[in-house]
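I'd like to ask some things about the structure below.
A single protein chain has been omitted; all remaining protein chains appear in their positions.
For clarity, chains are labelled A and B in written order, and residue numbers in each chain start from 1.
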Amino acid sequence: MRLLTGNDLKTGAVTWWTGSDWSIHVEDAADVAGSEDEIARREEAARRVNSPYAVDAELQDGSPRPSHIKERVRALGPTVRPDLTLKPADPEIGNWVI
Amino acid sequence: MYKYDQYDQAMVDARVEEFRDQARRRLEGKLTEDQFKPLRLMNGLYLQLHAYMLRVAIPYGTLNSQQMHALADIADKYDRGYGHFTTRQNIQYNWIKLEDAGDILADLAKVEMHAIQTSGNCIRNISSDHFAGATADEVVDPRPYAELLRQWSSFHPEFSYLPRKFKIAVIASDTDRAAMRLHDIGIQIVENDAGELGAAFYVGGGMGRTPMIAPCINPFVPLDRLVTYAEACLRVYNRYGRRDNKYKARIKILVHEMGAEEYTRQVEAEYAHLLEEGVEPPFAELERIRAYFEDPLFEAGAGDEIDRSDPDFAVWVDRNTVAHKETGYVSAVISLKPVGGIPGDATAEQMRLMADLAKDYSFDELRVMHTQNIVLPHVRKADLHALWTALDEAGLGSPNLDTVEDIIACPGLDYCSLANARSIPIAQRISERFAANGKTGTLGELKLKISGCINACGHHHAGHIGILGVDRKGVENYQLLLGGSEAQDASLANITGPVFSEDGIVDAVETVTTVFERERQDGERFLDTYRRIGMNPFKEALYG
Partner (left out) sequence: MAETLRYRDDQPVDHPAVTVDAFVDQSNAQAVRIEPGDDTRELLPHLQRLALVEVNFPAFGDGRGYSSARMLREAGYEGELRAVGDVLVDQLAYMRRCGFDAFEPDQQFDMDDVKAAFERWPEVYQNAADDRTPIWTKRHP
């Protein structure tokens, strides 16, 4: 599957296109295969996202997992500061990223 | 240290307003991201892996307690309670919002700080010797010259859209503590036989994809022509630096492709022309700046003895204090490399403590080292134990300066969108490994540097041991390099062979230190042994 990701213009937060909106949670990301360029252009022009681009992902346990480790670090937060990630309490999260 | 006058203050204040206006126009859609990007970069604002990242300038690594407190306040108010000290003597915040950036710059301006030109294709922060003004081996304090060049380079109308970034370092001793020859321009202030001071210009050094050691293009530029010569160097670069390929756009490529001789010829011609154009400030300006860098009021007859009865304190004194030109004083290094910690990171609380300690014990001055530690430049020996006690309590007392635990690491894939691999966990595991095997002390001086990608922000080419993160089909792997040096004996490290996994690289580092211990002669450092015996013994041990 393909996910569309970018940053929130004002806050810089990493965001994922859900199909109707932008979410900071990669679990909410929708498959944009086939329409990624069109959505990216429209959303960027409306300033609802900054610098969007598409990435490959697979479904794992029903949830999108980006194929590249860099995007997984981006999705969650720095592996060396679990307290600063989106899932500070999840002990399994290292396995998901790496 | 330097203090702004009303002119300097007016410039940073104007810059804050300019940026606020640019950010507003971006948020309103009057500027596209492509148009806004170079403008925000020239204010140190990156769009990074997790959020906007702000790089604040710490000119030639010098700051006072008020400024350090302000950095702590910014970490708490606008970020997540910590900052990262970089390999160019700056500080970075990783969780910045664009909508706050104007306010942050305003807060910085209140304490004579800024983020001007810490990124972008312009002249960046000018770095210098972190022991400047304290060390006995300098011919003069290099920092006034760095300050003169800082002002010259700030908002320079001709050189703000260069082919690529431009990094300058200024030193004034034969011992190079600022990796001077690995800069686009490195300047060493030297003294000639007649006792006159001049500037030796080295142009075309750098790391990254194609590391190069800068050749000397002029061994003695008179100090009252420093700016004119720098301007000539920049103009030739601006005109002829490559703009067709981002990876070939640094001045090192120009000097290499043109040849140092031809580049020098063009610079000398431009210099002769510019001498007629009045670009040089009057010498009185340099003297005005120099007055800010006079010695603090050292206590005459300060005691030269240190009570070493506390063994942990004694180890710290031996490793983390450096000889001072004044009797009874040392420079003390605050380690930001606790075993298993994130190299170069400091919490807001730690920043505040360091600020207060500087005020109490170091004439209100701190320095950021390019090796990501903090220096208190002027500490009375009599105060060392109290200082160390406070540092130790705060996790800032690791006695590991220049040892294998004193690792330089870029933020890597945990923080940086350019990275191929994570660097911080490697640093953590290596320092833990050596703390556990107890060999940190016996190995002695061992400069280990880790970069998460070929951009080499961790300066791995200049490591006695260097590690480079690479991406092999989406899996992090690590190249091992040996034999680099960033000092006056500059050399570029050599690759040992095939890459290692994350587990493998930690073992590999331990392996090469074992070879070193076996082969070492007469108090050699790791670097010396490597240079004497070459790569083969290490290769054999690593790959069998």
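Miscellaneous remarks
One rule holds in what follows: a residue touches a chain if its C-beta (ideal position, glycine included) is under 8 Å from a C-beta of that chain, and two chains touch if they have at least 3 such contacts.
What you see is a predicted model; the values in this text were computed from it and never measured.
Shown chains touched by the hidden one, complex as a whole: B. Within the whole complex, the absent chain has one touching residue among B:Arg239, B:Arg518 or B:Arg532, and that is B:Arg239.
Shown as candidates are B:Ala70, B:Leu162 or B:Leu527; the residue that touches the absent chain is B:Leu162. Although one chain is not drawn, the whole complex shows that of B:Ser127, B:Ser154 or B:Asn477 it is B:Ser154 that touches it.
Take subunit B: the residues that touch the chain left off the picture are 5, 7-8, 10-11, 14, 17-18, 21-22, 25, 30, 35, 38-39, 121, 151-152, 154-162, 235, 238-239, 243, 273, 277-279, 281-282, 284-285, 288.
Everything below uses one rule, namely that only the chains that are shown with their structure count from here on.
Listed in rising order, the residues of subunit B touching subunit A in the complex are 26-27, 29, 33, 47-52, 80, 95-99, 342, 413-415, 417, 419, 422, 424-425, 428, 474-476. By the touch rule above, subunit A contacts subunit B in their complex via residues 7, 9-14, 44, 47, 50-51, 67-70, 73-74, 77-81, 84.
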